[in-house]
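Here's the structure, in structure tokens; my notes come after.
One chain of protein is taken out of this complex; the other chains stay put.
By written order: A, B and C. Residues from 1 in each chain.
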Amino acid sequence: MTALDPAPTPAPATAPAPASAGGRTIRTWRTLRSSRTAVIGLAVVGVHVLLALLAPLLTPHDPVANSPSHALLGPGPEHWAGTDQYGRDVLARVLYGGRYALGVSAVSTVLGVALGTVIGCAAALRGGWFDDILSRVLDAVLSIPAILALLVVVTVLGTGYPVIICAVAVVFVPQVVRVVRGAALAVVPADYVTAARARGESTWAILRREVLPNIVDVVCVEFAMRASWVVLLISSLSFLGFGAAPPTPDWGLMVAENRTAITVVPMASLAPIIALATLVVGINLASDGLSKAWGVDRIREGS
Amino acid sequence: MTALVSVSSLSVSYRSGGQDVPVVREVSFELPEGRTLALVGESGSGKSTVAATLLGHLRHGSRLDGGEVRVDGHDVFALSPGRLRRLRGGTVAMVAQNAGHSLTPSMRVGRQIAEAGGGVPVLDLLEQVRLPRPAELARRYPHELSGGQQQRVSIAMALAARPRVLVLDEPTTGLDVVTQRGILDLVADLRDELGLAALLVSHDLGVVARMADEVSVLRLGRTVESAPTRKLFSRPEHAYTKRLLASVPRLADDGLALVGEAGEREIRARAVVPPQAPVAVSADDVTVDHGSVRAVHGVSFELRCGEIVALVGESGSGKSTLAWALAGLRAPSGGTMTHQSGDLTRLARKRPPGLRRRVQLVFQNADTSLNPRRSVGDAIRRPLRLFGTAPNREAATARARELVRDVQLDPALADRLPAQLSGGQRQRIGIARALAGEPDVLIADEITTALDVSVQAEVLRLLDDLRRERQLACLFISHDLAVVRGLADRVLVLRHGVVVEEGPTQAVFTDPGHPYTRELMAAALEPDPDARPPVDDVPDWEETADADGVWTDHGHGHRVRRWRPASTPLVEGVP
Amino acid sequence: TGAASITALPAAAPKGAPDRGGTLRIARPPASDAETLDPAGPLSAYEYLGALYNRLVRVGTDGGLVPDLAEAWEADSKARTWTFRLRKGVTFHNGHTFTSADAAYTLRHILDKATASPQAGVLAPLIDPKTLRTPDAHTLVVPLKSPHAEFPSLLTHYNCYVIPDGSGRSIGRTGIGTGPFRLDSFAPAGPGSVTAYQDHWAGRPVLDAISFASVADMSARANALLAGQVDLLSQTNLDFATARVVEASDRATIARVKNSQWYVLPMLTTEKPFTDVRVRKAMKLAYDPEHVVKVALQGAGTAGWDNPVPPDDPLHIRSHPEHDPDRARHLLKKAGHEGLTVDLHTSSYDPLFTPMALAYQDSARRAGIRVRVKTAAADSYYTQIWMKKPLMATYWYTGRPIDQLFTQIFRSGSSYNETAWSDKDFDALLDRARAETDDKRRRELYGEGQTMVIERGGAITPMFADRLVGVSRKVRGYAEHGFEFDYLAIGLKGA
Partner (left out) sequence: MLSFIARRTISALGTLLLASVLVFLAVQALPGDVATKILGKDATPDAVAGLREQMGLDRPAWERYLDWVESALHGDFGTSLVSGKPVATEAAAHLGNSALIALVTVLFAVTGALVLGVLAGLYRDRWADHLISTVSLVGMSIPEFVVATVLVLCFSIALPWFPAVVLYGPDASVGQLLPAVWLPALALATVMAAYIVRMARTSVIDVMASEYVTTARLKGLSTWRVVTRHALPGALLPTLHVIALNVAWLVGGVAVVENVFNYPGIGKLLLTSVQNRDLPVIQAVALISAVVYVVCNLAADLGSMALNPKLRTRGRTR
């Protein structure tokens, strides 16, 4: 389009030229809304969050109260999803379990992604020996399976929310660093970063003003993806008996406790499985939608 | 006799955000046997889309809205898949826009040509497109070939099944002038030899003028004018065509061409740099290495205030490297560079702020030189604050708006993101950002290469205005001699990191001393079918140095590196 | 309701006579990766022992002693020297004849420090290995350091299986005994098998062979049974849900071993507030064992009333203080612990710990005691919690004769004294009971001992639980009580 051109140029004419920050949010929102997968995914996650938050209102039952006279009941008017072998209400346990799954994975993912982002950006920007050594160390850390690292951390520090949160965060940092570093490396040679360098800006200013805003999408997608991994990982850990301690209403634990009884009280193990699967599917859909909306290829970037 | 190809009221659109966006609207043309039709127009005008319909191809997501394309009497969009396959390659073949991307990287080029069908042996085809040592070349992978060679392989591939129509989509974009000339000559020869009809897509009016029998000008998907080449170039009718033609810089212009609303051309007299103007930057014997590669080799020049010095040379000759060294992004490995107020051999972050501010770089690609997530106003304010040119936020905002106005843009644009601006607007913002530090030296590295001609004309004019008003010294880097012609006061011709010729623009263009300069000029294409190249004889040559030194002086600062006619001829494109 | 269907679980395995022959497949939890076949050692592979070896005496179904390799035994009048008359015509699997030398060696092997036998702690104070005498090939004389009228009962322990003379170093691998089966193969924490020993002194067993598979995960064991891969789960107390699944399947069913384990909430008597006997007493009076049996066992067991001696033991006394929350409250008040709050540690190590803890918590509330149930990791439960935390949940297998039980778990300084209870009177009472040769009088003394444990000890013993054993529907003649498993009679129908 040329300025000599009497015809108005379409792009600027249609865009109302909003302020940059607000414009971004609006744009993001619009792209998100246009992606059906993202909407469905976010809705599913949202429902999960709501159910977890409103758990006490939604069920009159205590998720950890044993009631032997009501053990192993099928679904009925009193216990919608039946009870397990201790007579605990399955629905209550699933609802409260969402708090654990969401809370722990959200906090640990935030921690891990935040830490990983800072380190990854710094590595990409500093380059040189710092980057070399860091990449080596991260590679070495990555070469140890996450589940083993987690088992070791949990056995060292014992189970419990803070430990699991930190452990998961720490285990995921290298993977986040790798992805973020990759994304940042694509930004660092861009001319606007070079321009900032030519102006003599400080590393931190370049990171904050030039690099970070351009990888926000990658970081967000990474966040969504990690969250789904974390949910799965934590449930695996609980399943193996290294995660949540009974009688915590944890989904992985519920499956472990009830899987042998699946023919007698199928809901006791199916309900947590369904909850787990829908949450992860929701997160995956959301991150798929996000990545499409932002043009980030999530598989290429990570996993 | 009916035309081999006939396109009638072709309309194509694609869906975006739930809306149908028309890309091609009611385009019609006919292409008789043995003729060449050119589609011209600025980027995004729908040229490639039209071209691909000749092969019955539409991009993913786009849709035929109306009209039909007949090739050899058949409606291509009605053909069965099998017949369509036979049409492709057999009747119509395509040479794609970017040979580097259109060859499968994991397959040897010989096999790629062979599988295109036809009975012609691969080696004969390779010979036909004038590729030396075809047997060895056929076993190479695409990435082992130079851009020119890749393009020749694409052509060979298109010719393999002996088609009757050749669709050439920007066959020379991305190639340097010399290579481009070679490819065009080849295509012209083959067309005549094999009696092919050709559809040539290009945004370069020079190429079109040289190759086409007829021209259709596209704009926003519509044909604005359609005429035989000679007529179109001599008597354009539509104002848009006129403006387009007028915007193309020519080797003959002695000063910057200003293009009017109706496409009238007016040559602005060159600004006079007073001989006593102070020297802003002087470089002496500068050498820059990329590891073991010596990219710039002993370059010396002086740049005075208010002067524009052009640095020309083919791709890879070291132009950008020199620019980066001046801007302090790369440390030279030898020689000195000094500014009035300090030493330029140091890296930017070690230069005192005052010096950093005075030497500013404008990047080639306006798309990538502005942070896509920050408003353009922000981009301009940042150096204002950093260099302390503006004492506070309000002053910076005010000054930024002023700068936007200085580059002839609406200050309201300051709130937009780069993606909301056109290419030309973005490039102006890039310049405004460079001006924010109130520099006295501006390094412009191929700042117009990515722009359409009309936009390019504006940017050049802006630069010329600035140097007149602000006495800016400017190092203007380009690979296009014609662009340099109207703007620069002096020219440095760079080849393989070495300056082969330098002198006042006037002198260099009227009397190019070095065969390399002559080669560049001979390869330049004028938007005029009758234009004769300013030079036609380019002798084969090799470098010499004798006792008198390496330079031959032609007076008035015009000097040429010594050379002598070569004993063995060089073959283009052979590594 | 659910409760009804649980109590509807069958009381015993299918009745009827087995067919002769066949291979019984048993899934067992491995004792450790380092388990051996040495019966005396701390890591013996328990299931193999009864098949491969015999003891001198064993425990009968009525809780009394019955002959095994010893046909008869008698003490002198002071119960200081015991003489065992050994069975004749018994051969080891390697063809050697069983003699008194083997029996004596077995005792010396247990007492050998290098063996690290858990039973050494019980026997060493009684026996000096040098004084063992074998007057002839079929007589073993055991002089005791102090009188012990119940001494033979100590030899019923599963550490006391008889091994050939001098085999101490190799027995862990060879498994040569006199039992109904001989060893085919054995891998620690791995598979193994035994085949019928044709020359067994009591006649050959019904089965041709038994194969053992070690499966650590309980659900995996249950799955193996359900899938028909194994016929019997040993040492596996199925939880009710799994039991119901097993019962409902057409391949397997549930057999019950009555009162096979007792559950304890040991209070560490060295830790406050349990140093005060009034607090301990209050903790016991405060809850209703019947409630715990109902809640935690769904009725599949017997109330313990804080007496660790199983109800079917002939020496068991029935009397016990009644459940009395008011008195408990009163006692606590006197001890200055009104409104006591205690932490009770449990784990998923055993499926009944947490239900028991919760039931106790429920019941004790009426006495104003606040119990906070804390769940600890299962894998480190016995290293971090047991004998370390003031109040926790644990269990023992029944089948220990009363003197063994008291000596091992309640006597001052004994190795498994999980309450760290140290009561001079109790120790003296034990000594007196041992020395008492009059059966009636001795029975009274052991009765007094039980009362002491109930009144002063640190162990809250709410219940004896039935073990729910998963067996294939083909299994016949399954009989197990305490540590006794009938390898001779068990067989398969339609094998």
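Following the convention adopted for this analysis, a contact is a pair of C-beta atoms (placed from the backbone, for glycine too) under 8 Å apart; a residue touches a chain by one contact, two chains touch by 3 or more.
Worth saying up front: this structure is predicted, and the values here are computed from it rather than measured.
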item: Where the missing chain makes contact, among the chains that are shown; value: A, B, C
item: Absent-chain contact - pick from A:L54, A:L148 or A:A186; value: A:L148
item: Selected residue (touches chain absent from view) among B:S102, B:S202, B:S320 or B:S454; value: B:S102
item: Absent-chain contact - pick from C:R80, C:H93, C:H148 or C:R221; value: C:R221
item: Subunit A, residues in touch with the chain not shown (by the definition above); value: 136-137, 139-149, 151-152, 155-156, 228, 232, 235-236, 239-240, 252, 255-256, 259, 262-263, 269, 273, 276-277, 280-281, 284-285, 288, 297, 299-300, 303
item: Absent chain, residues of subunit B that touch it; value: 52, 55, 57, 60, 85-90, 93-94, 96-98, 101-107, 115-117, 141, 143-144, 146, 154, 157, 161, 575
item: Residues in subunit C touching the chain absent from view; value: 25, 27, 31-34, 42-43, 116, 118, 121, 187-191, 213-217, 219-221, 223-224, 226-230, 249, 379-380, 382-383, 386, 415-416
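Definition applied: only the chains that are shown with their structure count from here on.
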item: Euclidean distance of C-alpha centroids - subunit A vs subunit B, Å; value: 46
item: Whole-Å gap separating subunit B and subunit C, where each centre is the average of the chain's CA atoms; value: 91
item: Between subunit C and subunit A, distance of the C-alpha-averaged centres to the nearest whole Å; value: 49
item: Touching two or more other chains - residues of subunit C; value: none
item: Residues of subunit A touching subunit B in the complex; value: 1-7, 9, 11-12, 15, 17-20, 23-24, 34, 190-192, 194-201, 209-210, 213-214, 216
item: Subunit A residues touching subunit C - in the complex, by the definition given at the top; value: 66, 68-73, 83-87, 155, 158-159, 241-242, 245-248, 256, 258-265, 268
item: Subunit C to subunit A touching residues, read off their complex; value: 1-3, 5-6, 219, 222-223, 239-242, 244-245, 248-249, 294-296, 298, 347-348, 354-355, 358-359, 375-380
